[in-house]
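One chain of protein is taken out of this complex; the other chains stay put.
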Amino acid sequence: MAEKRIVLSAKDVEVKFRVRQNYLTAIRNVSLDLYEGETFAIVGESGSGKSVFTKTFTGMLESNGRITNGSIMFYGRSATDPTTGEQVENPGIDLVKLVKDKDWEGIRGAKIATVFQDPMTSLNPIRTIGSQIVEVIEKHQKISKQEAKEQAINMMSRVGIPNAADRFDEYPFQYSGGMRQRIVIAIALSCHPEILICDEPTTALDVTIQAQIIKLIKDLQKELGFTTIYITHDLGVVAKVADRVGVMYGGQIVEYGTAEDIFYDPKHPYTWALLSSLPQLGVKGEDLYYITGTPPSLFNKIVGDSFAPRNPKALQIDFVKEPPFFQVSETHFAKTWLLDPRAPELEKPEVIHDLHGKIEQMTGKGGAFYVDDE
Amino acid sequence: MSTTNNEREVILSVRHVDVAFDVGGKKKFKAVSDANFDIYRGETFALVGESGSGKTTLGRAVIRINPCTAGEILFNGERISGKISKQQDRNVIRNIQMIFQDPAASLNERATIEYCISEGLYNFHLYKDNEDRIAKVDKALEDVGLLPEHKSRYPHEFSGGQRQRVGIARAMIMEPQFIIADEPISALDVSIRAQVLNLMNKLKKEKNLTYLFIAHDLSVVRFIADRIAVIHLGKIVEIAESEDLFKYPVHPYTISLLSAVPMPDPIIEKNRDSIVYNKEEDDPNAAPREMREIRPGHFVYANDEDMVAFEKRLEKLESYHAE
Partner (left out) sequence: MNYFKKHMFDKYSLKKDDFGKLPQENEPETNEAEINEDELFGFAEFDEKKSEVIAAPRYSYWKSVWKTFISSKFTVAVAIFVVLVVSFSFIYPAFSDYDPMVAPHINDVDWKYLAPSWQHIFGTDNIGNEVFDVVWEGARNSLIVSLTATAINMIVGIVIGAIWGFSKKMDKWMIEIYNIISNIPFLLLAMILAYVLRNKFSHLGEFGAFIPLIITMTITDWIFVAYFIRTQVMIIRDREYNLASKCLGTSTWTMITKNILPYLVSVIMTYISRQVPALISYEVFLSYMGLGLGQQYASLGRTISQYTTYMNGYPHLFWIPVSILAIISISLYIVGQKLADAADPRTHR
């Protein structure tokens, strides 16, 4: 992991919103390094700030929000020096410094593209699918109309639209929900972005369609080599897509590591709680573990560990002082006082011991539900 | 459908029910066709399918929002579908209640929690005096883990999970026998879901309720349901005890649905692909299908030809589990 190239590096990002007379701190000093070609999943509940955080990468915060601290360096792909032919590091741009829409040209949509939850928010209902893809291609590449159309049809068949050429002139309403999301992905990928942000892209879709869309994104990533940030609240989806995972709570990343780190060796009480409350792990007739209360109000200043008020096993210090990140392994970091040497020993809850074993018992070997005949 | 457990009492019986909607002109869209199953008193019966499968339509047919175009629905042995007397209609409302999917949309935002919960009491005058009504509301709030002081507040002051519990309290205050829960947790945050599921289980035990639990996520249903019916494009394709359905899934659609739900386990998820079920591949000239019992209490939608394949698959699964 360590020798991997960083494509995007966010440092101490803080985002505030002004809502009427109050200020809401949506993101509190979050740092994140994104490695080239990986899929980083951000998991959190609504209001945890997962969407807001990634919106800062494309300058798409609502008009009453601002980044009040920190930097977001975007490096992108390394360039080849024309004289020596050597790989040269890109000096990078600080995305926080970009203000006007004009500054964002060439980055938003071109280098960093986003796929949103509801495909209809990204598609214009009264224009044909084809013309919408062509428009994006023409905007970012200087090619003829004919070439753009060819590229668009090519892109459409790549994202799995059958008879792409015939469906080029159809309108969004003639497409099903899953097909629309494929089109949104086609538009996002038509300028060969380096980072693709997927903001709950399958939440509105049926599970079988969701499986297809996730597979599509994965296949395209292998083929085109972009880096993916995947935002979701569904731990199943995280397990399916993520190389690395960041768990967000109350406007902060509280734990991050590889998917295996997070699922099989979680350290933060919030991650424990999230995993323990999964109905998949429930035993019939017994109560599921559940988290009481509600997430903290971001209007107030949060003292200490933001999860402490809902954590039955919180330490006293959690209410007084914010924990730093403790390193668990080379890849794994968690922001909890439990990792402090002075803290009492606390094992993760019984339910999430041997997570893999428990799931496999339910799904059969390899998750095939014992069905492997076809 | 023949009952396998004769000693169990049937509370709701859905007999060959069709629900169709007008779609302009003389055309009709059949949202549910030939639904046929019994629900036993005290069990949780899950109806699982994707959007457009007709699962919500069927649930609403039971509570008389959608009329049945064919077949009939019996509740405690009495027909409750089609034209029924006013008294019977009120009887259905008192005994069958509903929990809705979206707690933000299913509460009247302009009414206090007290009114929301009292609504049913008012309609049937189920209280002696005002004091008694308030006592009942307080009790209902307490039952779902909320505080009596909440009753003068408005729905938007609550979190999603709290609102859903208000929705549950509103249904429970009618002291129903049967509850239709239409995706009660899918609009909630993951951390809240467990609490609502626990609550539903607790109330079921305390009040001896029967649930029709409508959902799209098989893996969640496994925890709460005793029996599961899988519905696809208006047709029920498989009904089985919940453990059986996971151990011996035979219908290809059930298998595709099981394989599509992502499991919270990276080792499994990274290495499996979902199995795609394509109904169009079916031969249109195939012999007519019906629900057939393949194992005791395990029914599948099939014809003779399908049965051969399904039985072969079942044999394999049984030998697998015998190991």
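For clarity, chains are labelled A and B in written order, and residue numbers in each chain start from 1.
We adopt the following convention: a contact is a pair of C-beta atoms (placed from the backbone, for glycine too) under 8 Å apart; a residue touches a chain by one contact, two chains touch by 3 or more.
Because the structure is a prediction, the values reported are computed rather than measured.
Trainee: Among B:17, B:98, B:181 or B:317, which residue is in contact with the omitted chain in the full complex?
Mentor: With B:17, B:98, B:181 or B:317 as choices, the missing chain is touched by B:98.
Trainee: Consider the whole complex, including the chain that is not shown, and state which of B:146, B:220 or B:263 touches that chain.
Mentor: Final answer for the missing-chain contact: B:146.
Trainee: With the missing chain put back, one of B:15, B:55, B:133 or B:170 would touch it. Which one?
Mentor: Counting the whole complex, the residue in contact with the absent chain is B:170.
Trainee: Which parts of subunit A are in contact with the chain that was left out?
Mentor: So the residues of subunit A touching the unseen chain are 16, 18-20, 23, 62-64, 66, 68, 121, 292-294, 301, 303, 308-321, 337, 340, 342-344.
Trainee: Which subunit B residues would touch the chain omitted from the figure, given the whole complex?
Mentor: These residues of subunit B touch the chain that is not shown: 63, 65, 90, 93-94, 97-98, 100-102, 105-111, 115, 119-120, 122-124, 145-147, 150, 152-154, 156-158, 162, 167, 170, 174.
As a working rule, only the chains that are shown with their structure count from here on.
Trainee: If you average the Cα atoms of subunit A and of subunit B to get two centres, how far apart are those centres in Å?
Mentor: So the centroids are 32 Å from each other.
Trainee: Could you please specify the touching residues of subunit B with respect to subunit A in the complex?
Mentor: 50-51, 159-162, 189-195, 197-198, 201-202, 216-217, 219-220, 222-224, 242, 246-247, 249, 255-277, 313, 316-317, 320-321
Trainee: Per the contact definition, I'd like the list of subunit A residues that touch subunit B in the complex.
Mentor: 45-46, 206-208, 210-212, 214-215, 233-240, 242, 259-260, 263, 273-275, 277-284, 287-292, 294, 355-356, 359-360, 362-364, 366-371, 373-374
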